[in-house]
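With one protein chain held back, the other chains of the complex are shown just where they sit.
Lettered A, B and C in written order, each chain numbered from 1.
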Amino acid sequence: MSRFSEPQDPVFARLNTSLSFDRRLWHHDIAQSRAHTRMLAAQAIIGDDDRDALLAALDAVESELVADAFAFEDGDEDIHMAIERRVTEIAGAVGGKLHTARSRNDQVATDVALFTRDSAGHAARAVDALAQALIDAAEAHLDWPLPGYTHLQRAQPVYLSHHLLAYVWMLLRDRERFSFAEAQTAALPLGAGALAGVNFDTDRDAVAAELGFDHVAPNSIDAVSNRDFALDYLSAAATCATHLSRLGAELVLWSSEEFGFVTLPDAWTSGSSIMPQKKNPDAAELLRAKAPRIVAHLSALHGVMHALPLTYNKDLQEDKEHLFDTVDTLDVCLAAATGMIRGARFNGERMSAAASDELIAATDVADHLVKRGVPFRACHGIVAGLVRVAVESGRSLGELTDGELVAASDQLDPIAFRELLTQTSSLESKVSVGGTALARVREQLGAARSALALHAA
Amino acid sequence: MSRFSEPQDPVFARLNTSLSFDRRLWHHDIAQSRAHTRMLAAQAIIGDDDRDALLAALDAVESELVADAFAFEDGDEDIHMAIERRVTEIAGAVGGKLHTARSRNDQVATDVALFTRDSAGHAARAVDALAQALIDAAEAHLDWPLPGYTHLQRAQPVYLSHHLLAYVWMLLRDRERFSFAEAQTAALPLGAGALAGVNFDTDRDAVAAELGFDHVAPNSIDAVSNRDFALDYLSAAATCATHLSRLGAELVLWSSEEFGFVTLPDAWTSGSSIMPQKKNPDAAELLRAKAPRIVAHLSALHGVMHALPLTYNKDLQEDKEHLFDTVDTLDVCLAAATGMIRGARFNGERMSAAASDELIAATDVADHLVKRGVPFRACHGIVAGLVRVAVESGRSLGELTDGELVAASDQLDPIAFRELLTQTSSLESKVSVGGTALARVREQLGAARSALALHAA
Amino acid sequence: MSRFSEPQDPVFARLNTSLSFDRRLWHHDIAQSRAHTRMLAAQAIIGDDDRDALLAALDAVESELVADAFAFEDGDEDIHMAIERRVTEIAGAVGGKLHTARSRNDQVATDVALFTRDSAGHAARAVDALAQALIDAAEAHLDWPLPGYTHLQRAQPVYLSHHLLAYVWMLLRDRERFSFAEAQTAALPLGAGALAGVNFDTDRDAVAAELGFDHVAPNSIDAVSNRDFALDYLSAAATCATHLSRLGAELVLWSSEEFGFVTLPDAWTSGSSIMPQKKNPDAAELLRAKAPRIVAHLSALHGVMHALPLTYNKDLQEDKEHLFDTVDTLDVCLAAATGMIRGARFNGERMSAAASDELIAATDVADHLVKRGVPFRACHGIVAGLVRVAVESGRSLGELTDGELVAASDQLDPIAFRELLTQTSSLESKVSVGGTALARVREQLGAARSALALHAA
Partner (left out) sequence: MSRFSEPQDPVFARLNTSLSFDRRLWHHDIAQSRAHTRMLAAQAIIGDDDRDALLAALDAVESELVADAFAFEDGDEDIHMAIERRVTEIAGAVGGKLHTARSRNDQVATDVALFTRDSAGHAARAVDALAQALIDAAEAHLDWPLPGYTHLQRAQPVYLSHHLLAYVWMLLRDRERFSFAEAQTAALPLGAGALAGVNFDTDRDAVAAELGFDHVAPNSIDAVSNRDFALDYLSAAATCATHLSRLGAELVLWSSEEFGFVTLPDAWTSGSSIMPQKKNPDAAELLRAKAPRIVAHLSALHGVMHALPLTYNKDLQEDKEHLFDTVDTLDVCLAAATGMIRGARFNGERMSAAASDELIAATDVADHLVKRGVPFRACHGIVAGLVRVAVESGRSLGELTDGELVAASDQLDPIAFRELLTQTSSLESKVSVGGTALARVREQLGAARSALALHAA
């Protein structure tokens, strides 16, 4: 019997039901029901025969779900109720004992924590795979020069390996974020009951151990009200997606005819419905376009939690779709980025030609003067003046005369000056730690490889 | 033949395909293909027999889709390609003429504009239905007093009708927003081709007329790059959802035991998995929780468009899921709000008792002194002092002695003072336009009804 | 006297005070106090001498504020209280009558509505100025070819005028949005009192007329709870800022060495602290970076309003900073965009060279076959095959032999084929309405000019 005398309005059922999306939690729900059942029997809250009947029924339900043979019914409001209903159909009245000493509030929090933990682990591995692809690409293009850009203006030449490794360090930080999110799922909500704890002498530590939680949530009210771990996962995902949007944006840019630094493989591009010549970097564009979607999910969950009085409120059901779509979106984006990096063909000639732009040696000329004792700020002014003379007279820096050079500064040695204008000079002069000189990049590559190896270990 | 020599990577296909969601555009796509076909023939770009063959095939495809008998194939990247493929299977080689003088870029922009126009119209009607339910409820509770709150503190009594009508005016503004969004879909993109226009002497005005557009998009580049109308719809939906979140929040609050102002019907509430006594306002809570989701979709589409160079970029494919989920979410929320308002039973006794709190007549006492010539700011101080005396001595305002009253101000008439402390006095003294006096509320109700009738006309 | 016996905590004062930002509302506040005062006297709620004293004091306060000689005091919680305090210092006890028949709730809503109305009008004019600059630039570069891009791949040639006009149409839509926001401020909140109306027979229509409102807010509860107009302004600003971010992104891209389509003037670029050769498009980058800021303000105000019970809550104070920063940010962005467009020097040679890429004529070749009766989809395949042969053999399309062409399709005329590969042919063949053929662009330019002239009228 229920305390309700009217049936649900169909519109309400449409708004309220979560089965269409929360069914993907089924194996977490079964795992927790198994652990809960074993604990109830161990604590003599139910009998051993009840336990066995419940476990057998859970096995049967699992088989049906694995085989996609589970018959959902109209009245199944969510996956938890659907599984309990089916357990009861299979096991008979004893099925009604499954929900002893727990509530949907702690049950759902536990499922979502398990899901988040798995998703964070999965994301971490996918991040590693992309980092590995970038490291391999860096190794394969160790000494390929291209311009480094600031403000999308050519600034100083760097090696492609150095540029690709920049993304590796972003990803290694993303990994720390996913580990943090994973660690935030370490407290078992189950056992908090509806909000106040339960009327039984349960053994929450045993359940925690079986389900892989480090410890039990210390406050039952917080346990059913808390979705911080979901926010942590979404925040990690948002930053990772933002990183991918930068990578995607560069691949789009570099595959333009104007840059021509990379050719994306046919397997990762599309044609046009009307322009037969087109080869479009759709996957790279979508890396770019998916970041705002994930950031929006993060914002939305903050919005859901905003100003929500304790303890459980139905609003919390809105955690799942934001989380699930983020997991799926990030998964396909990481895989796509990995595939594209593995398939990308870089165009050494185009990059090298761009890196040979004389103007980008200007800082080196200034530093040459510094080494002769001229204060940096004065050097900057001298070189800026030479650039202006060259640009206004339509010449390159290399075409300035000895007279013009010496007039700009008597510390300027025309021979050294012209040598500095060549690309190699500049690349190998960046000897500071983390800089682009080859020895430094090799050092960095080793460090990145070691960091990644730690994860695999 | 294609310019590609490798097949798509399966991960790319998973990232790139939009068929799983854009199939809901099918009837817009068929409508535009019909209009486009007729125009091509009318302009002698294709023959009349070609036209007839294409239209017959489109009819057949439509029948399959209506009957849910359309067989999608793995290679169908999106609904547009799926329909064209099937048209060609049915009609033969002539199917290849369907895409003459158009591109997927203008085709998809047109479908999305049609979808947005329909959705805005649909939302407007759903908004009207909720407004009507609120007007009916206002009429049924015309003179039921309850406290008006500021800062969630009882401030001044109002009639329930007046309070409910506040939501009607919000909704009437929402309707203007949806009308604005609808008007922003009035320019036909079709005919813009990939971006530059087409090589044929088309008649875009004819297509516009058949599809119900007011005029043709005046710039082909803008036509394929523009998603402003989607932003306009999302913005209207976000504000409407924010309004509904306020209504939801009040229903949650009012159905608490502490307020007890409303009983939501069984049909719109849920029980608890563990607490047999519970009757939870889930639908009202979800009204509250869905607003951040819609606001996030709006933000996300802004994020997608952010810094996107012209013209069409694949990023624009991300318009659809944000739009579709918003349409569906808003639809069920408006219907749920309407159902709840129609089913809510207000508790006149609880509201009236709360509205009888003497303290909320304090402004009226101050105004009584104003009318005797005391400057308002001084009156405010006199009454605040009386409140403090009452609160600190644990008495109500009505229990203050004549002596205390006259000591506070010699302009204070004890008899008038005590009469002011009754609720009715306060309610009917709010005679300004838009105020809570019954005559004013009746005036307002008439105005709201007229505004709504205009929409029905 | 006050009902409070303890002073405010200094931290509370820091959190609570709005004077640091709401002081910019002062002239709206004085304008409304004048109108309110005149109405009170006209309705005989205060005497004519009171009115004159109040108006004189308001004049004096205005002079102090204009002269930046107004002495704010620590206890001034907001601009409204500061002005009322000063009026009372100047006029004496009669100053206490200024707040008769109004509340801070309707007062602040009125100030914010006035501010929003002004800001929307100001934005509309700034949008027009940018549109005019773009129209002038379009006119000055009417027939300068450049590639149109889809997916940042060269797609089809267009004229620069056509490309620049795409932004004009975006801006003309922005203008409609600002007009809509302006129209949403048309209902006067003043007279709603705290929430329930006032105890006086006021003449709200007279106040509305003096302050330029179309009508009075019909529901006092809604009047003090409503910030929709602020959301409408923020939404208009967000879309406008997103448009500017696209313009900024293109200016950054086009001023890269790789594109080289535009040279931004020295007046709108910066140097580098270390690289003397750099000329960075900082202003264009900031156009790009400011859009997320404005979108975030829009989201934030939605968040503030989320689930807020009626009527006024302190949360509403958070409307102002979001609004003010948006107004200032948009103002400087629109002015900067206008300045940059007016100062930009386009590089016709670089653009034209890029537009001469033979591949971008591929659609025209396909359409040539269409005109000879081949279904479009077949044509697309034929040309895609030719592109593949050319790309794989390292030749341009123009270098394919007659034999190769005829082998691809017997409908392909080698002479017509090679003529189609020239840029001009393609540009002038886009004859559809809104297309890039010069006659069509001239038509469009006229339409844009007319639309703009309507605003000036």
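The rule is short, and it goes like this: a contact is a pair of C-beta atoms (placed from the backbone, for glycine too) under 8 Å apart; a residue touches a chain by one contact, two chains touch by 3 or more.
Predicted model only: the values in this text are computed from it and were never measured.
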| item | value |
| --- | --- |
| Contact with the hidden chain (one of B:A223, B:V262 or B:V387) | B:V387 |
| Candidates A:N105, A:S119 or A:T329 - the one touching the absent chain | A:N105 |
| Hidden-chain contact residue, picked from the options A:H302, A:R372 or A:R449 | A:H302 |
| Contact with the hidden chain (one of A:D111, A:D266, A:D282 or A:D367) | A:D367 |
| For chain A, the residues touching the chain missing from this view | 1-5, 84, 88, 93-101, 105, 148-152, 155-158, 162-163, 165-170, 173, 176-177, 180, 184, 191-202, 204-205, 216-226, 228, 231-232, 235, 238-239, 242, 245-246, 248-250, 253, 288, 291-292, 295-296, 298-299, 302-303, 305-314, 363-364, 367, 370, 375-382, 384-385, 387-388, 391-392, 429-437, 440, 444, 447-448 |
| Positions on chain C contacted by the hidden chain, ascending | 2-9, 11-12, 14-16, 77, 80-81, 99, 102-105, 107, 193-194, 265-277, 279-283, 285-286, 288-293, 295-297, 299-304, 306, 313-315, 317-318, 321-322, 332-333, 335-336, 339, 343 |
| Where the unshown chain meets chain B, residue by residue | 149-156, 252-253, 255-259, 271-282, 285, 299, 303, 306-307, 354, 357, 359-360, 362-363, 365-366, 380-384, 386-387 |
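Going forward, only the chains that are shown with their structure count from here on.
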| item | value |
| --- | --- |
| Chain separated most widely from chain B, comparing mean CA positions | A |
| Mean-CA-position distance for chain C and chain A (Å) | 33 |
| Distance from chain C to chain B - Cα centre to Cα centre, in angstrom | 23 |
| Interface hub residues of chain B, defined as touching at least two other chains | 2-5, 99, 105, 193-194, 288, 291-292, 295-296, 299, 302-303, 306, 313-314 |
